[in-house]
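Structure below; questions to follow.
Just one protein chain is left out here, and the rest sit where they should.
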Amino acid sequence: MLSKKAYIGIWAALLGLLLATYLLANVRLGPFNNVIALAIAVTQMTLVALFFMHVRYEKALTWVFVCAGVIWLLIMFNFTLADYLTRPGPLHHIVNNRVGP
Amino acid sequence: MADAESALAEHFEELPQQRDAAKLGMWTFIATEVLFFGDLFMGYIVNRLAYPQAFALASHHTVVLFGTINTAILLTSGLTMALSIHAARADNLKLSGRFVLLTIALGLAFLAVKGLEYHEDFHEHLWPGSHFRPDLPAQAQIFWFLYWVMTGVHSVHVIAGVLVLCIIAWMIARGRFSAEYHTPLEMTGLYWAFVDVIWIYLYPLLYLINRYAAS
Partner (left out) sequence: MKTLGRLEPTPELFSLPELKNYLTESHTLSSWLLTTDHKRIGLLFLFSIGVFFTIAACAAAAMRMELVTPPGDLVTSETYNKLFTMHGVLMVWFFLIPSIPSVLGNFVIPMMLGARDLAFPKLNLLSWYLFNIGGLLALYSIIFGGADTGWTFYEPYSSTFSNTHVVTMIAGVFIAGFSSILTGLNFVVTTHKLRAPGLTWFRLPLFIWSLYATSVIMLLATPVLAMTLTLVGVERLWGVGIFDPKLGGDPVLFQHLFWFYSHPAVYIMILPGMGVVSEVITCFARKQIFGYHFVAYASMAIAIIGFLVWGHHMFTSSQSIYAGFVFSLMSYFVAVPSAIKVFNWTMTLHRGSISFETPMLYALGFIGLFTIGGLTGLFLAALGLDVHLQDTYFVVAHFHYIMVGGMVTGFMAGLHYWWPKISGRLYPERMGQLAALVMFIGFNLTFFPQYILGYLGMPRRYHAYPPEFQLYNVMSSAGASILGVAYLLPVIYLIWSLKHGRKAPPNPWHATGLEWQTNSPPIKSNFEATPVVTGPPYQYPTEEEREMVHG
């Protein structure tokens, strides 16, 4: 198990990442704004899961259950976007067209 | 002091088995919660892909200060929760109880800030419907609809977490837990961290879209 100090260190890292995501959002980086924001969020989630939720010290079975929720979420995203991203023309165009005049 | 024997339900053979079952149950529940919120994230993704400009414009009207403070509050409450479990494992239940109370206080602080923010959003006519700000495009209403529903559902989870934490604090005060048995505290910790994780995603998705372009 972690020591009290290590927990505080992780907390400091989480707040540091919060500061980073806020500051970087104020810089124009094109498509990288989204990439960075999501990468930081994933890192923060990983830290919380591994240490605050003690996943790091869990058996393989717990890992399977942790991953199952995420994988199923990705299935939902992936197959829904398989529709939206392959519709002809830009997305808003399609949506508006169906609405009618 | 806590009696580990009395905590064992009759259909289990031994305490570790019962604890493992509770933990597996909690993780299963969290997996369902991931998909519960995931549905909203799916709605967010599709609509943001369809209306990137409207979403960015709408996002600039969120109160980023409150959002950032709240993120910090929740991340800190994750720490106090973890420290509470840490203390319980070291059989320091007095300290553990104090950390639980601190977590409750942070949860309430989050809700208070959220309430102020809601108040301001409402005054800024960011409530979708006929009184929505006319200077924003129609699709901005989709963003704000998602904002209210996502943060609303999340707040309901925070409220539930605070209520459960109150019960946990009471159980600690009554001396129900020990270093060997404090499963309810651990399970609440998992739930609380999950609520934290949801907010970690809500923060950039709702408050930070193209923040650099905001005046």
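We just call them A and B in the order they show up, numbering each chain from 1.
The definition used in the following text is that a contact is a pair of C-beta atoms (placed from the backbone, for glycine too) under 8 Å apart; a residue touches a chain by one contact, two chains touch by 3 or more.
Being a predicted model, the structure only gives us computed values, none of them experimental.
Novice: Going by the touch rule at the top, give the shown chains the omitted chain contacts.
Specialist: For the complete complex, the undisplayed chain touches A, B.
Novice: Just to verify: which one of B:E33, B:D91, B:E120 or B:E180 makes contact with the chain not shown?
Specialist: If we include the chain that is not displayed, B:E33 is the one touching it.
Novice: Looking at B:L8, B:A21 or B:I69, which makes contact with the chain not pictured?
Specialist: Going through B:L8, B:A21 or B:I69 one by one, B:A21 is the residue touching the chain not shown.
Novice: Return the single residue from B:A7, B:V46, B:V63 or B:I168 that touches the missing chain.
Specialist: Candidates B:A7, B:V46, B:V63 or B:I168; residue touching the omitted chain: B:V46.
Novice: List the subunit A residues touching the unshown chain?
Specialist: Contact residues on subunit A toward the absent chain are 61, 68-69, 72, 75-76, 79-80, 82-84, 86-88, 92, 94-96, 98-99.
Novice: Name, in rising order, the residues on subunit B that touch the hidden chain in the full complex.
Specialist: Residues 9-13, 17, 20-21, 24-25, 28-29, 31-33, 35-40, 42-43, 46-47, 50-51, 128-129, 138-139, 141-142, 145-146, 149, 153 of subunit B touch the chain that is not shown.
Assume only the chains that are shown with their structure count from here on.
Novice: Approximately how many whole Å separate the CA-defined centres of subunit A and subunit B?
Specialist: 15
Novice: Touching residues of subunit A toward subunit B in the complex: what are they?
Specialist: The touching residues are 1-2, 4, 7-8, 10-11, 14-15, 18, 21-22, 25-28, 33, 37-38, 40-41, 44-45, 48-49, 51-53, 61-62, 65-66, 68-70, 72-73, 76-77, 80-81, 84-85, 91-92, 95.
Novice: In the complex of these two chains, what residues of subunit B are touching subunit A?
Specialist: 23-24, 27-28, 30-35, 38-39, 41-42, 45-46, 49-51, 64, 68, 71-72, 75-76, 78-79, 81-83, 86, 89, 139, 189-190, 193-194, 196-197, 200-201, 203-205, 208, 210-213
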